[in-house]
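If you scroll down you'll find the structure; I have some questions about it.
For this view, one protein chain was removed and the others were kept in their places.
Now for chain A:
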């Protein structure tokens, strides 16, 4: 494997053993960008000079014989809705196209303490609204396995970069599947931790009660390591949980014997791609073979999850995005006669179609006279969905299902049909509504050779068990060693 194809834990060992330097590694990744970024278009900002400088600093440290931390000197990408001091944070929106945050998100502070090499900011659906990264105001990212296909979304840039070898690791954010679904589409590992496990301070809000930052990596081992770094209570985020963070790498054991694995019948429904169903069923059989006990379970309110999600998330988004008014930062429309016109023109010109659609749905759902029928009812159904999981977890340790109902589809194929796009989220949004952790690991390919992901869902704050199941499954297969055929390889 080429350097840029290696997972972080292998590269870390190579750095420690002085088999490579961080500069060599960083230059290999930057060269890979020169080679394939024109097709993949995963990045909105590439901080090449800073990356080289960071790499050199780490090499000096290693030369001095100092010990280095896990991510030290290893290049990664940050989704462009995570605030990075001094580097643009655009959320792939024209309204923030020149916005530079004056502060670092808490995850960035935690990462920077590790001295990683930050390659740049990754493309995404505008304000994380979308499942294909086609809603980026700037560029459409290609899936490294077939650049005519979407990488998934909204963290499509992050997943594509890891899959293309233009980043070793990445951070994404997941509001309704935005880490897991692109991980599934791009054949990489993506985890949405428990709501509150990772601080949201500095993550530009889409839907505050659903958003969560998580890692996108080449394998489960890297996922556990990065989760260690970014997790933990943050006084700046009152919704972050005040629980001790375990060492997630201790969960990386090959053993699922006796674990009870629930298969929710509602997740295998009509409209599911037959290749997806087939590969996921094979993965379940594999888990059984490895000693897990497979039980069919029911999550009866699954059908309502999408409607619930598409009321709650737009309602929160409508208020969260109200701040983009052209007054004190961001873009401002010219030639407005008065204040109202200035705000209206600014938002009309600089926000994209899907963002405007969700703002309108959200404001409608919150309006006097509609609140009870829509928003309040959605909150009640959300509780029912959570209770479904609570009940299921009385019987099982983890729940396993597809991450997405289909493999990656062609760019432009679904974009004109928002409702069909929303249905893509059926297997991922219930976790966000319930606040539960979930991981997507590669489990095979479609007949068109596009990756398919297996989703493993855990109890709140039990990332350890899903990591254990994911790791055991991964080690029994070789999908995590496969790389997209792109450019010169």
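Please note the rule applied: contacts are C-beta pairs under 8 Å (C-beta built on N, C-alpha and C of every residue); 3 or more make two chains touch, one makes a residue touch a chain; residues count from 1.
Here is the rule we use: contacts and distances are computed from a predicted model.
UniProt records the chain missing from this view under the protein name "Aspartyl/glutamyl-tRNA(Asn/Gln) amidotransferase subunit B", selected from "ABC transporter permease", "Aspartyl/glutamyl-tRNA(Asn/Gln) amidotransferase subunit B", "Xanthine dehydrogenase molybdenum binding subunit apoprotein" or "Lipoprotein". Taking the complete complex into account, A:237 is the one of A:5, A:27, A:237 or A:277 that touches the chain left out.
Of A:202, A:407 or A:458, it is A:202 that touches the chain left out of the display.
Interface note: of A:96, A:137 or A:381, the residue touching the hidden chain in the full complex is A:96. In the complete assembly, the contact with the undisplayed chain comes from A:83, out of A:83, A:263 or A:436.
Among A:309, A:375 or A:393, only A:375 touches the chain left out of the display. Counting the whole complex, the residues of chain A in touch with the unshown chain are 81-83, 89, 91, 96, 99, 101-103, 105, 200-205, 207-209, 235-239, 315-316, 318-319, 322-323, 325, 327-329, 339-340, 343, 363, 366-368, 371, 375.
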